[in-house]
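A protein chain is absent from this complex, but the other protein chains hold their places.
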Amino acid sequence: MNLSEGVQLVSFGILTFLMLGAALGVVLSPSVVYSAFLLGLTFSSMAGLYLLLNADFVAAAQILVYVGAVNVLILFGVMLVNKRQDYRKETGLLLRQLLTAVVCFGLFALLGAVTVITPWQIAEGVTRVDSSVIALAKHLFSDYLLPFEVASVLLLMAMIGAIVLARRDLLMEDPETGMPAETELALPERPRETVVSE
Amino acid sequence: MEFSNVASQLNAWVIMPEGVVILTLLSVLLIDLIVGRTSVRWTPYVAIAGLTASLGALWLQWDPADPIAFLGGFSGDTLSTLFRGIIALSSIVTILMSITYVERTGTALGEFLIILLTATVGGMFLSGANELVMIFVALETLSISSYLLTGYMKRDPRSNEAALKYLLIGASSSAIWLYGASLLYGLSGGETRLTAIAANLAENADVPPLGLIVALVFVVAGIAFKISAVPFHQWTPDVYEGSPTPVVAFLSVGSKAAGFALAVRLLAAAFPLVSEQWHFVFTALAILSMVLGNVVALAQTSMKRMLAYSSIGQAGFVLIGLLSNSVDGYASMLFYLLIYLFMNLGGFTCVILFSLRTGTDEISEYSGLYQKDPLLTLAFSICLLSLGGIPPLAGFFGKIYLFWVGWQAGLYPLVLVGLITSVISIYYYIRVVKMMVVKEPQEMSVAIKNYPKIQWTLPGMRPLQVGLVLTMVATTLSGILANPLFTLANNAVVKTEMLQATLKSPEATETARAIAPPVATTPPDPQG
Partner (left out) sequence: MSPGIDLQGSFIQLLTSLGLPPQLAKVVWIPLPLLLMLIAATVGVLVVVWLERKISAAAQQRVGPEYAGPLGTLQPVADGLKLLFKEDIIPAQADPWLFSIGPALVVVPVFLSYLIIPFGQNLNITDLGLGVFLWIALSSVAPVGLLMSGYSSNNKYSLLGGLRAAAQSISYEIPLALAVLAIVMMSNSLSTVDIVGQQSGYGILGWNIWRQPVGFLIFWVAALAECERLPFDLPEAEEELVAGYQTEYGGMRFALFYLGSYVNLILSALLVAVLYLGGWELPISVDWITSLLGLDPATPWLQVITASLGITMVVLKAYLLVFLAVLLRWTVPRVRIDQLLDLGWKFLLPVALVNLLLTAALKITFPAFFGG
């Protein structure tokens, strides 16, 4: 084993430990804020694993998308919800958690067994690509062109849908005065003009 | 891979129908943006025109010489063409019935159309997707737009609840599907095209099939969620009850058809090695769906909930065709889906019309409708009776064909369960019909007593009337004149290379005969 292999092995160990520990923390932590921050740690360690696999672009994208966008969004969600609420004590919680643990462990054992007994067809002598960006781009513009393009329709629709759900439209008209009714939050919003019916 | 001449290999004309729909949705978006709210008077017709043009494009591309497009990413064979046609058609009828509904609820119609068209595009791409990444992207396009449509009535807490439930269950089922797909990718040595996966798996047939079976189970979970087969149906009743009725109509037909298309393509193309296992799994799903869907539908008091459970049961019937694993089997499935499109959408058009006039969905409120609105009663009765499978109507022929094919394939228990449950289903369909035609005035419900005067000239009522008459006529006629549809369905299967390749292998049909598990009796859950 030469030096770089040793470094890789140690980094792999550290990253795996971090990722599993953080993932367990996400699930087991009683505080939702801790869970959210630990989720970020999980994503980051995953990016580290991608780096070890020589997938540098994927690693950076993982950081950008998951830590920089998804996790921050979750944190925003957690912090903007201004509600302190104590959880009700559920009866039989222990039993439920035990059952969940058994099911999860069973699933893990099954998937682990699959991974172990399957003779994976691992490509001999992986061809080293100079730039993973270029290799990815070539795929995206040849055999994965269609999903790439359809994803743009998906994103457009998701954006429109998000705006539809988030915008506060149509201030209800007061039936007596015909003026837009007062709401608690009076942001300067333009009420939608109504269609004149013939 | 030669990168310079990729464009010439794409064969991009195959996705012209989808392209037309995408252009339509962009033009609806831009018209709505530029012209403003007054454009809602004609944007729905733009959308309908676009979908009709897309149907025309599909017609022109029936049985193309080279159906494989985008280097194996998409297949435009006759099977996918028919499925895409079903989805586009269901979208047209949905738009017809949604114009008034959406306007009355005070939400924006333009965005509704855009999201609905995107769902249509997703479903159409899903029907022809031939590669795992493409399947996933199309599946997500369909799913995410469905979540949005479900939650479109954002001031209605039921709609919010439905959207949230649908989103959570849908996301987890997508995740499970994705895990199965990643297992397939690994097992096949890094292939994503379905044909390549099947070829690679067949080459290494000596590997233990445990991994393949786990992949199968995971993938089936994703598919069963889309077609809402029991036990992956829990979202259905709540979502159907909470979301806007036109959306329910689309989910029960368009989205479901896309799910069946995915099932046929994925199972037939990628899992021929574990044919026995997937037949077993789907037999269980079919029996459970038929029994639970139809039995629980008996106890419903809300019309939308009843139709939700009935659609679960109908999915069970359609699965018989999938399980028969013969040309006739697939053809019967397509035939039934075509008929189901008209009768189910017709039923939902009636529900919308009724709720627009009375503001309720309760079954008991329908009593005495005949005396106030004979046309609605007639149309609704025809659709319900057809769904139940009463002889001269379309549904009867569809069911007979399915059961006959199932019997031919030796799926006796499945067919028996189907027969029994369809008798049960007739009971709850007829109950509604009987309620509508009661004579005595004192039995008339409050809603009917206050029934408004029928005015088709009100803005937005015409398209509803057109949709009503269209589906009613189609339901009636396709029963008596079933032959063209039947030929269409049969041609679609015969001319599809992928299915032919699967059907040729004799052991597949053998195993289909061999497994005949005992009828699973499950305690029906009244709430689902």
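Letters are used for the chains, namely A and B, taken in the order the chains are written, and counting of residues starts over at 1 for each.
Methods note: a contact is a pair of C-beta atoms (placed from the backbone, for glycine too) under 8 Å apart; a residue touches a chain by one contact, two chains touch by 3 or more.
This one's a predicted model, so the numbers in the text were calculated from it and none came from an experiment.
Within the entire complex, contacts from the absent chain reach the displayed chains A.
Only one of A:10, A:33 or A:81 touches the absent chain when the whole complex is considered: A:33.
Note that of A:15, A:63, A:114 or A:157, the residue touching the chain absent from this view is A:63.
The residue from A:45, A:71, A:118 or A:142 that touches the chain not shown here is A:71. Chain A meets the missing chain through residues 2-3, 33, 37, 40, 44, 56-57, 60-61, 63-64, 67-69, 71-72, 75-76, 79-80, 130-133.
In the analysis below, only the chains that are shown with their structure count from here on.
In terms of their C-alpha centroids, the spacing between chain A and chain B amounts to 29 Å. Residue ranges of chain B in contact with chain A, taken from their complex: 1, 3, 6, 10, 15, 22, 25, 29, 36-38, 40-41, 69-74, 106, 108, 111, 114-115, 118, 121-122, 125, 131, 133-134, 136-138, 140-141, 144-145, 148, 151-152, 154, 183, 186-190, 200, 204, 207-208, 210-211, 214, 459.
Across the complex, chain A meets chain B through its residues 110-111, 113-114, 117-121, 123, 138, 141-147, 150-151, 153-154, 156-158, 160-161, 164-165, 169-170, 192-198.
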